[in-house]
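Mind looking over this structure? Questions follow.
The chains shown are only part of the set, and none of them has been moved.
Order of writing sets the labels: A and B. Residues in every chain begin at 1.
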Amino acid sequence: FTAAFHGVMQLDTAKYFQDDHLPTAVTVRDLNGGANFRRARLGVDGKAFGVFDYNILLDVGGSGAEDAGRIQDLWIQYSGLKPWRFRIGAFAPSTGLEDSASTNSSLFAERPAVSDLTRGLAGGDTRIGVAAIGNGERWFFSGAYTGALVSSLNSGAAAFNAPTFDEQQGVDLRVAAVPFQGKDWMTHVGATASVIAQPADLGPAAAVRYAVQLRERPELRVDGTRLIDTGAIDTKGLVAYGLELAVQKSSLLVQGEYFDINLERRNPAAGASDPSFSGWYVEGGLLLTGERRRRNIATAAFDGPTVAKPFDLKKGTWGAWELTARYSTLDLNYAERSATVADRVRGGEQDVWALGVNWFPNSAMAFMLDYYQISVDRLNTAGAQIGQDVQALNLRSQFAF
Amino acid sequence: FTAAFHGVMQLDTAKYFQDDHLPTAVTVRDLNGGANFRRARLGVDGKAFGVFDYNILLDVGGSGAEDAGRIQDLWIQYSGLKPWRFRIGAFAPSTGLEDSASTNSSLFAERPAVSDLTRGLAGGDTRIGVAAIGNGERWFFSGAYTGALVSSLNSGAAAFNAPTFDEQQGVDLRVAAVPFQGKDWMTHVGATASVIAQPADLGPAAAVRYAVQLRERPELRVDGTRLIDTGAIDTKGLVAYGLELAVQKSSLLVQGEYFDINLERRNPAAGASDPSFSGWYVEGGLLLTGERRRRNIATAAFDGPTVAKPFDLKKGTWGAWELTARYSTLDLNYAERSATVADRVRGGEQDVWALGVNWFPNSAMAFMLDYYQISVDRLNTAGAQIGQDVQALNLRSQFAF
């Protein structure tokens, strides 16, 4: 029996710069700068009886503001049949490259919008499910059958997420491999499928009984507002596909993903076709101090760098420094100008440019200063533009062990 | 000073099978299957300065859905005067055989209905109080003076349980002994009294100022609905008595309890007599793999088995296996067909048959697959039947250390 304790602090301090002279419909969305704990975690994991693993992790952080304490991870896993692990409990099943990396080792404070959206469909944090996970040095497979999220009380909602009459049923699959590698370089490819086989039944009284709603924040959550949002769509099922690619050469890592989301309407109105959405991103990081991000074969994703010379004023050592850049786009419009109103989905399109500097004083800490150029193009039901351009500056202060 | 860390995961995955063609009054009670964390705990206990014990345990699980984080246990205890312990804080005082056993070692996922009901009167989880507890090899005594429960925010309520003007005052007593025992067998007897000396004062604005409400779920909590419920009764005081009996012979354990609940009305309407309720259960477990459940002399209740051969596919060992059965009944009706309306309490009667298989891969884990046959016979105020028959299947996945 082993036990390792874990704690995480992620504090975001952000300022939003919004355009002046915005239409009234937009200006009510006055984004709130300030400081919030994005994640605040405490927990323990380890091995039990040699062939089992366990993980208990609580979180009291939040998006927009801090939430009430809740389960973040809570699962047990049989790992006695190498190279496979069989897991049950609450965990985020693997649904893409960015999703599979620890949030303590991301290039930016938040995941790219499309990655964050698709991971939440049938996976994402606190998803209850079972999974089979296997990997070798150069291959990875994860298959999960998933249900609902853990009930929680978050600061942006009036109450607990309501219990559903029948919980959502879904599937998450991911395969990844390292097809080519050399002494100081490697390539990573992968593919993901995320399926909502049965949307949650919200009951006969719900306005949209089998609602699926695609929406996303602008890759920064000090303000919790989601700028793009399809609204609730009565849904029979949903399938999302993703492709991932990464190349690492010495201290440079470049990675990108593309996702395609296809939704099947339930009892569609006349003229309403099944909508599809898509998005992609490319991001990269260059470690100026010579370290490199490590590919973790157990997750098929990249961990943060091991800092060669931890910051210490007395020794005159300054930790690791990294430059980062990202372009990300997510299009939640579908037939948004269709003559048939029932066919339209005016969720909006969001493009984000981000540039950043990461300072890692040591392997447990990070300070990430990022600049965001966020552009949202979105129509309301009346056809008026309710998108906007926002710039933002954020400092993420992070400690994780 | 010592410190031992504890974690608990109890995940229930259930499906409810409800009868068709139920009356409308019943069909709105569409029980929700799915997966919920019943208990999710993290804490630490130990000894301080040789003669004191302490316990800090948090819980983020729930009934029906997961609750916000709250205190589960928080107490200190003086144990320097053997064989006595003197405790203050929040804890569940001993109120019967099933109540006194750890929820990590129950025969079924939930306690028998009557046991769960009576423990909650003046005891139950998160009850604040003081207690004196003593035991020898063959005797046990616990006496507790108790107040209110810890305030918490649960998913089934709109808000925190409201602060009361004066908190409930109660007493819990339990004695138990091992009158006869042999080499591979033993008998256990015990008696419990649980008293609400002063119900909580809900204030002059409350519809029922000194309300006591008896109600219970059907021994499964994936859906949080209580199928039997007396409603709030204005109460001067309440006394419940319990008798307990258990017999163990090798790997077979059989135990049962009977409870009688007597309520004294406050300012009763003409013709309203003081109601009384009762319930009992018998349950048993047979360990097929030769282990036996251990009687814990400190709690006078039965712990789970120590698994002889922990599950390991490589070694070809399969842990411990147990067959379980239970019959449980709880009658919350009183004078339900009385000509005097004010005399009637139409809480309903619930009978539950349960059969199960428990698999213990090792001493820290359990998977319990149980089938329930639940029958509720209950009248509404108009005299219509609002009971129902429900079948349910539940898998409890458990890890506790």
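In the analysis below, contacts are C-beta pairs under 8 Å (C-beta built on N, C-alpha and C of every residue); 3 or more make two chains touch, one makes a residue touch a chain.
Quick caveat: nothing in here was measured; it's all calculated off a predicted structure.
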item: Copy count of the single sequence across the entire complex, 2 present; value: 3
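Going forward, only the chains that are shown with their structure count from here on.
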item: Subunit A-touching residues of subunit B, taken from the complex the two chains share; value: 5, 7, 9, 11, 13, 30, 32-37, 40, 42, 58, 60-62, 64-69, 153, 155, 158, 223-224, 310-314, 361-362, 364-365, 397, 399, 401
item: Contact footprint of subunit B on subunit A as seen in their complex; value: 1, 3, 42-44, 48-52, 54, 56, 58, 60, 68-71, 74-76, 78, 80-81, 88-90, 128, 147-148, 150-153, 159-160, 163-167, 203
